[in-house]
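In this view, the complex is presented without one of its protein chains, the others remaining in place.
Our next item is chain A:
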Amino acid sequence: MIGAPQPTYAVEGHGLVKTFGDFRAVDGIDIAVPAGSIYGILGPNGAGKTTMLRTLLGIIDPDEGERRLLGDPAPLRQARNVGYLPEERGLYPSMKAFEAVAFMGALRGLPLRIGRERARAMLADYGMGASAEKPIRQLSKGMAQTVQLFGTIVHEPRLIVLDEPFSGLDAFNQGKLETLIRDQARRGVTVLFSTHVIAHAERLCERVAIVAGGKVRFEGTVDDARNRLRPQVRLRTRASDGGWRRALPPETLAQDGAWHFALPQEGIEPLLRALLDGHAGIESLSIERPGLHDAFVAIAGEAAARQMQADQVREEAA
């Protein structure tokens, strides 16, 4: 399945619009997820991430626009090649863990016998072998979530779509999930996931789409996003004044006994020369590349960034 020829883009959406009553949840979205990549959709709750994924997967139809899943304009025709973990987790409570995994595989065309074998092996490898025969209602929330994740990948799909996959997992299991995503990507599988936690996207994704208000505000590599901002310079000097200050950029801020400014276009060397010649006395100098969070604030706005942080705090508290 992995060796089958793949289109350039595993997922494509052009001009997608989805309206619920008067609310435009998806507002003219364009997206292209390269085959074989780990792709993150970043945005606060209510940004339109889930509606966008559901539209791309064919669960709901867009009001306007076109979509292609693995090159196919009818997404459900590709169901066998796709694995999907929805944001709202759901399993039949009376089903045994291994049966639930096999059932999800069977829905997507995997013979039940093979599904059961794989399910038992996956659960055993993950240290959940003893829980394989237990009904879902007897498992912890985290374990049930793992069962559903295995159900998403048991049929060895070419594309895995995960909606807020880290939500509800503790730090240890979040790490295990990150490993699993990387393993899948190494096998050539395209992984598309949505998150409101920037750190996950920053660690995992080759490309990201920043979504806010139903629109894609940025699409590109994490480096592209970070490169949208100039690196930040933090300079601490022994002297507080002198001719050297004329060499500092006009937008420089004095804060916490240090000078803060964006790295000038011509680089740091002319400034360094002026500091040395002017005897400013360099106590410390750091040039930091902006993180994805800074890029997100710059792209989606302070309000969206604050909402994302609030979402994360709320989730951790829960």
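One rule holds in what follows: a residue touches a chain if its C-beta (ideal position, glycine included) is under 8 Å from a C-beta of that chain, and two chains touch if they have at least 3 such contacts; residues count from 1.
Heads up, the rule we're going with is that contacts and distances are computed from a predicted model.
S.K.: Which one, "proton-translocating NAD(P)(+) transhydrogenase", "ABC transporter permease", "Glycosyltransferase" or "STAS domain-containing protein", is the UniProt name for the chain you do not see?
M.R.: "ABC transporter permease"
S.K.: Among A:V11, A:I29, A:L70 or A:L91, single out the residue that touches the unshown chain.
M.R.: Answering carefully, the residue with contact to the hidden chain is A:L91.
S.K.: Among A:G13, A:G43, A:G58 or A:G214, choose the residue that contacts the chain missing from this document, as touch is defined above.
M.R.: From the options A:G13, A:G43, A:G58 or A:G214, the contact with the absent chain belongs to A:G58.
S.K.: Write down which of A:M52, A:L70 or A:A106 is the residue touching the left-out chain.
M.R.: Hidden-chain contact among the options goes to A:A106.
S.K.: Who touches the missing chain here, A:V11, A:A79 or A:A201?
M.R.: Hidden-chain contact among the options goes to A:A79.
S.K.: Please give every residue of chain A in contact with the chain that is not shown.
M.R.: So the residues of chain A touching the unseen chain are 20, 54, 57-61, 63, 74-77, 79, 82, 84, 86, 88-95, 103-104, 106-109, 148, 151.
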